[in-house]
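Below you'll find the structure, written out as structure tokens, and then a few comments.
All protein chains but one are shown in place.
Take a look at subunit A:
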Amino acid sequence: MTVVAQRPAETAAPVPRRRRRGTGRQRWVALAFLVPVLAYVVLFFGYPLVNNVSMSLRDYTVRSFYTGEAPFVGWENYAAVLRDPLFTEAVVNTVVFTVGSIAFQFGIGLALALFFAGRFPAGGLLRSLLLLPWLLPLVVSGAVWRWMLDQDHGVINAALRAVGLADGPTPWLTDPGWALPAVIIVNIWIGIPFNLVILHGGLRAIPQSLYEAAALDGAGPWQRFRHVTWPLLRPVTAVVLMLGLVYTIKVFDVIMVVTGGGPANATQTLTTWSYHLSFGGGFAFGEGAAVSNLLVLVATVFGLFYLRSARSSIAEAGT
């Protein structure tokens, strides 16, 4: 699910104060219409998130839920998390997973968008079929891929064997060296449709006349891409990459279903680690909260970058 930033032209432009009469009244009316959402935001975002910060500063265990006792320990949870050797591993995995996923999702998505930008019979139908993987529940995609990657009975190993690319079966999900590449492949597959749709929309917006002018000037296909498509697509590219970043960092379902963070934590990211700390038997809610607050920090930084790039991109598009 995605919302790309609204056309900030109108977001940025100060609304001219017109007709003073009515404005004061409208404010109260607007407030009345906003009461449900404001109440919801306070109760289900504000309070839980503040509570989460407070939890991260306490020794919060499963007992705390019954006794209500959770002694204040200051930064102890954060220190424990940072000292844990798993922290470095989770950070490295998160970075590799995110960069690997996005690079290929974007590359393949862009290639497909360019391919489908040309008009040909049934092009629209074929393109919309490609949306299907994106609409499926991630748990379903994860389950299918887990079965396809099965070492002994999976179709991937059978295909590799059939074309002679592999001698023995590849232990995709049981070998710590293969597991991370395996979940990255799955996540790339899931992310391609999103990249395709957004980039396709961006390509559509580039005026055909520019290509015709470039062709008249003798530009070949590569030059047309390099000097027309790429620069004009840049604002959309920035949006896709930023959103990709924000979404990939928080991937949970895919990893949980395909590998569960294993083997030997080889696919443990910050997100799955936070889950395992809080819910994976240890019930170290304080430490889980600490990790998740670090995640909020990362996501917010990228989020602000995204909003900035979206804003300037629209300004560019408007000129």
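Here is the rule we go by: a contact is a pair of C-beta atoms (placed from the backbone, for glycine too) under 8 Å apart; a residue touches a chain by one contact, two chains touch by 3 or more; residues count from 1.
Simple rule for what comes next: contacts and distances are computed from a predicted model.
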(message) Not counting the visible chains, the remaining one has a UniProt entry; which protein name from "Xanthine dehydrogenase YagS FAD-binding subunit", "YibE/F", "Carbohydrate ABC transporter membrane protein 2 (CUT1 family)" or "Acyl carrier protein" does it give?
(response) "Carbohydrate ABC transporter membrane protein 2 (CUT1 family)"
(request) Have a look at A:80, A:96, A:148 or A:210 and name the one touching the chain we're not showing. (result) A:148
(request) Determine and list the subunit A residues touching the chain excluded from the picture. (result) 1-7, 10-11, 15, 23, 26-27, 29-31, 33-34, 36-37, 40-41, 44-45, 47-49, 51-52, 55, 60, 65, 112, 115-116, 118-123, 126-141, 143-148, 152-153, 155, 158, 189, 192, 194, 197-198, 201-202, 204-205, 236, 239, 246, 249-250, 252-253, 256-257, 271, 274-275, 278-279, 285, 288-289, 292-293, 295-296, 299-300, 302-303, 306-307, 317
